[in-house]
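With one protein chain held back, the other chains of the complex are shown just where they sit.
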Amino acid sequence: MIIVMSPAATQKEIDNVVARVTGAGLRVHLSEGKLRTIIGLIGEKKLMAQLPLEAMAGVEKAISVTAGYKLVSREVKSEDTVINIGGVLVGGTNLVVMAGPCAVESREQLLESAKIVKEAGAQFLRGGAYKPRTSPYSFQGLEEKGLEMLAEAREVTGLKIVTEVVDIQSVSVVSAYADVLQIGARNMQNFQLLKAVGKSGMPVLLKRGMAATINEWLHAAEYILSEGNFNVMFCERGIRTFEDYTRNTLDLSAAAALKDLSHLPVIVDPSHGTGVWKLVKPMAKAAVAGGADGLMIEVHPNPAEALSDGSQSLTPVNFQALMNEVGSIAAAVGRKMA
Amino acid sequence: MIIVMSPAATQKEIDNVVARVTGAGLRVHLSEGKLRTIIGLIGEKKLMAQLPLEAMAGVEKAISVTAGYKLVSREVKSEDTVINIGGVLVGGTNLVVMAGPCAVESREQLLESAKIVKEAGAQFLRGGAYKPRTSPYSFQGLEEKGLEMLAEAREVTGLKIVTEVVDIQSVSVVSAYADVLQIGARNMQNFQLLKAVGKSGMPVLLKRGMAATINEWLHAAEYILSEGNFNVMFCERGIRTFEDYTRNTLDLSAAAALKDLSHLPVIVDPSHGTGVWKLVKPMAKAAVAGGADGLMIEVHPNPAEALSDGSQSLTPVNFQALMNEVGSIAAAVGRKMA
Amino acid sequence: MIIVMSPAATQKEIDNVVARVTGAGLRVHLSEGKLRTIIGLIGEKKLMAQLPLEAMAGVEKAISVTAGYKLVSREVKSEDTVINIGGVLVGGTNLVVMAGPCAVESREQLLESAKIVKEAGAQFLRGGAYKPRTSPYSFQGLEEKGLEMLAEAREVTGLKIVTEVVDIQSVSVVSAYADVLQIGARNMQNFQLLKAVGKSGMPVLLKRGMAATINEWLHAAEYILSEGNFNVMFCERGIRTFEDYTRNTLDLSAAAALKDLSHLPVIVDPSHGTGVWKLVKPMAKAAVAGGADGLMIEVHPNPAEALSDGSQSLTPVNFQALMNEVGSIAAAVGRKMA
Partner (left out) sequence: MIIVMSPAATQKEIDNVVARVTGAGLRVHLSEGKLRTIIGLIGEKKLMAQLPLEAMAGVEKAISVTAGYKLVSREVKSEDTVINIGGVLVGGTNLVVMAGPCAVESREQLLESAKIVKEAGAQFLRGGAYKPRTSPYSFQGLEEKGLEMLAEAREVTGLKIVTEVVDIQSVSVVSAYADVLQIGARNMQNFQLLKAVGKSGMPVLLKRGMAATINEWLHAAEYILSEGNFNVMFCERGIRTFEDYTRNTLDLSAAAALKDLSHLPVIVDPSHGTGVWKLVKPMAKAAVAGGADGLMIEVHPNPAEALSDGSQSLTPVNFQALMNEVGSIAAAVGRKMA
């Protein structure tokens, strides 16, 4: 159930509705927009049905939803969500860049990567400490030791940390080290994990599943928001199709569609999206021109020696070139790069 | 690392190898085939590398694997695996049928379903107590209450129970009630969950992910086997393609390919695979003719009133017709139906 | 426009309607079923609209269609179409087998193939004289010389000939030699070619396009029928998906769906459908169990030396084994093999 308050509703009227609803045993999520306030009700539907919500002063309408998504939609919140991550704003007019190696491989590799990324102008360091791998015999990540290295890299560079969380058990440990929890493509419909990161309150980067429709992706985000955590970013990283020249098919129209359907920020990952380093720069530029709020880019000090995803990682020189050219596009669409 | 013993190896030689390996801190999985014994080593690769395995009496070769799959493959075990589930054999010459409603909705619905399924000749009752749903606002299952109802249905009918486990936390509770743990399509690459059901030792039904290649599916099974649990069945349930007349595209050639590549049993689910009840019977017959070891079929006392998947569920009358016609095909390919 | 005559309509009433319609400048296609006669109107819609068809004696209803398909649908003709191809019946209770090499390579290769195919019990010889190839530099077929060889093989063995026609120009020459015109997957929506084979009156085997939906496929057949040629067979040969273990994904549920939606016969080609010779036999059996009216199988005297598609071609021995095992399935579903 969503309560849409009238644009003319007073603060007191809003407070009254909240009091009535919470008094009935429900939780609320307040979304105080410029135009109007939205109150999302979380909890038992039976309790909601007993409340005379539309009769209360200041209420324009109460929307009953039995399925589908609501909190993520533009209909419920028309202006863009801007997420403040330790002072870095995602959404709005900023263009953010998250860059770094696929996996944390060693302290040296990570610190070197972090310096490259920082110097080129990115705000976030990415790097996997827990790696979901197709084969049980492949390198699975450095786990908590990797998290410690990420935290050290933040210490040294000031970059914010984005790293993947792969199960409920490790949500708290990853939250202790990271600034953003990444949900990987394979876990986009791991609904228990979505609920757990929803409860954590941490900023979440929700990657698209390999075969997920836009509609399913919006619903996956709704799982997180319905736990009261509105700090969610989508990340388009390519879908699985018949084309095999690229590792995946980067679906930039999905990014544009999300900007139309939802108020949440959208990040694009052309590294996983193409799997071919030569295509990363043109697709990064395309993503920004098409309306993306940010980029996620794989950079490695020495791609030829990377333990995973070397063929899609940029060298430091190529990453710097990407940043320069993306900067021109950002300016052309009225975006600021830090 | 896999140790392939010579066909002429004695029991004592096998015991010696096992003792040496376990003495070095590794775990082993013994696969005692008719032709030869296979010893899978589980643990640190460094420890394995220090052992002079090929020099030991009775050892034909030791295969080092750094990635990929091994334990699930026909190369390692040439004869079909037959899994004994409380006296019901899956694999080999039996053709098993798992049937029931999509979700456990109520005690009455489940018991009625169980009787229909039993009378028609199936050996397993399927039904979801934990339901992964696209929307957080859809019916999510009766959870442990649903498990209790499933156990009661087993009590009454003698059917074995197959039901889904959606997270690590509930592996133990589902194991307490069910005979087979089902891993759903969305969790096929939830590697932490695969490891957990691997450790549980319970029989596992591993559904194919919507966009999973055959190769990835084999690797997912390898995660379970590499934890020492060889009681794994594959379940083809359709892949996601452009075709929208059917809910998914049932890939029967994948089932045939698995029978060639792996020794594990393969079940086919034409209900999810097509999403259209009219197509369930012809595809069930096709699956059996193509070599499947069993079927999973959605049956509901009253499909029009089902809380989920009504359009693909069979009525009792149609399910009985399916069983009769599948029986003719089973006989034509030398399979016994219980 | 379709005129559905009443079951009780007399021959004279039917003749009256036809006379009225043709007198107005329209063409008709008569479909005289056991239950009732259907009159399809072909020509200008304006002319049809001026006729008082529903007021004429014996007419049950006149269905106006502005788009979509009609003549191919079960709604318009409920009983199965049986096509008589030089005495061989396709559809109904017969199960037909069309077999032979991918391409006609030489007189020796073709005659040897024809004998193998004939001895194993097939009724049709397949083989391409005009080969659509991805690269302009690949072998493009023997063209009319290949057609002459096919005709000679028919002379020797009595097999009917199925071969592909790739453009309008060659419809007449191929018709002069072949018994069935094959429309290849790449030409499924080559609408000018569909109209041309429609006008030819020859039996047509319409392969499914690599990315064609069932709905588009039905419409493609409608192009042929709307030219008055009702002798059309569908041929499922796999669709293009992300799975790369198989060359295509054989969609047997599409074959079953077509049997439900249309009255036309459905052939299945597991050779192109899988691209893997080991999977051809199980998928052939599956196709027949699922309701297919026939099979198209690639057979080559020496697959290792084939100029195209060697990896999916069966040896003579394997083809004979396929025929034997398919025979058991055919018997189980009440089908006769010649």
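Just so it is clear, A, B and C label the chains in written order, and each chain counts residues from 1 on its own.
Convention: a contact is a pair of C-beta atoms (placed from the backbone, for glycine too) under 8 Å apart; a residue touches a chain by one contact, two chains touch by 3 or more.
It should be emphasised that the depicted structure is a prediction, and the values quoted were computed from it without experimental measurement.
Residue-wise, the contact with the chain that is not shown comes from A:278, picked out of A:61, A:145 or A:278.
Among C:22, C:138, C:172 or C:324, the one in contact with the hidden chain is C:138. When the omitted chain is restored, the residue from A:37, A:73 or A:241 that touches it is A:241. Screening B:241, B:274 or B:312 against the full complex identifies B:241 as the residue touching the chain left out. Contact between subunit A and the unshown chain involves residues 211, 213-215, 239, 241-246, 249-254, 256-257, 259-260, 270, 273-274, 276, 278-279, 282-283, 285-291, 328-329, 331-333. By the touch definition given at the top, subunit C reaches the unshown chain through residues 65-69, 132-138, 166-169, 186-187, 189-193, 209-211, 215-216, 219, 222-223, 226, 240.
Although one chain is not displayed, its contacts with subunit B can still be listed: residues 240-242, 244.
Please note the rule applied: only the chains that are shown with their structure count from here on.
Subunit A and subunit C have centres, each the mean of its CA atoms, that are 50 Å apart. Residue positions of subunit A touching 2 or more other chains: 240.
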